[in-house]
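In this view, the complex is presented without one of its protein chains, the others remaining in place.
Here is chain A:
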Amino acid sequence: MNGVAVHSALVCTETHNAICNIHNEATGKDLLISALNLYTSLTHQQVIMRMRLKLKTVFVLYFMVSLLGLIYALMQLGQRCDCRDHAKSKDQQISQLRGELQKLQEHIKTSQLSKKTDVPRIYVITPTYARLVQKAELTRLSHTFLHVPQLHWIVVEDAPQPTPLVTDFLAASGLTYTHLYKLTPKDRKLQEGDPSWLKPRGAEQRNEGLHWLREMGAAAKGKEAAALEEAVVYFADDDNTYSLQLFEEMRYTYRVSVWPVGLVGGMKFERPVVEDGKVVRFHTGWRPNRPFPIDMAGFAVSLRLILTNPQARFDGDAQMGFLESSFLQHLVTMDDLEPKADLCTKVLVWHTRTEKPKMKREDALQKQGLGSDPDVEV
């Protein structure tokens, strides 16, 4: 009985199991399906939820990051960025630097000069002659003139025709210029061994400059003629040294203005002596009894005065030291001189002279035919 019962129980359980199994299987599948269904719905839900969450967090994140970025940018504003060099290639850098440089140089050449158009023009007459230091002298002179607004440089060469050196130089200088030439006749010219004080130099060239100015003055009309009414003429030798303030002092000259000149006349400086705003005499150590014992660099003449006195010119045959007087005595008397440079107490121009470079070795080499390349312009 028990056995059977057990057996039946077993069988029962077996069958039960079997049925259960079948049932389980059935429910397993169901379960699986239902489980899958649940899963998909869950993930769907989750995904939707995550999406919503993602968008929200995204926006929050965006806000935070942009805020941080703004703060960073504000901090960066005051500092230089160092990574630009790494980012660009060398070639790009070089071309960028070159472009910068050109821009800056253009800026230098044009900025102030073109701005001040309402000030009287200054015509500077410079006689020059070919010698070793000519290009150097003209170069450093041009550097000074580039700072002066409304300056018109009249370069007069002591030559039968314009030389390529001066022509090319003036074209590259960036200045407003007029290039003239006038050969000094042989009898008036200094010879090789002559001391510099033997014959006055540059008289013909300055007269040529004056002649050009007079022609231009006669041909000018309207606005140009009005500008010439106020213009000033200054005789600047190519080896002197000029301060920038000098040109501002001379710019407003009614007739003839005067000022001290340094390192001239065998003294530290020569100057007109001013009393009550008028020039009464000249303080100079060399021949103070000249009509105008003043150096060429110590006065400026208004263009109007030159145009209204067509006979005023430099006398090439004048005695040593009387060249300035030969010109000025036709134009003005000492009473009419206008003292500048703080009533002639400041030195704004120096009569410097440049040494002649020693060419002993060059000459020796030239004799051997081994001289330096003459094509290289010095």
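In this section, contacts are C-beta pairs under 8 Å (C-beta built on N, C-alpha and C of every residue); 3 or more make two chains touch, one makes a residue touch a chain; residues count from 1.
Here, contacts and distances are computed from a predicted model.
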Protein name (UniProt record) of the chain left out of view, among "AP complex subunit sigma", "Galactosylgalactosylxylosylprotein 3-beta-glucuronosyltransferase", "GPI-anchor transamidase component GPAA1" or "Immediate early response gene 5-like protein": "Galactosylgalactosylxylosylprotein 3-beta-glucuronosyltransferase"
Full-complex contact with the absent chain, from A:96, A:117 or A:319: A:96
Of A:117, A:139 or A:308, the one touching the omitted chain in the full complex: A:139
Residues of chain A (touch criterion as defined above) contacting the omitted chain: 47-48, 51, 54-55, 58, 61-62, 65, 69, 73, 76, 80-84, 87, 96-97, 100-101, 104-105, 107-108, 111-112, 132-133, 135-137, 139-140, 143-144, 146-147, 241-245, 248, 260, 262-263, 265-269, 271, 283, 285-286, 345-347, 350-355, 357-362, 364-365, 371-372, 376-378
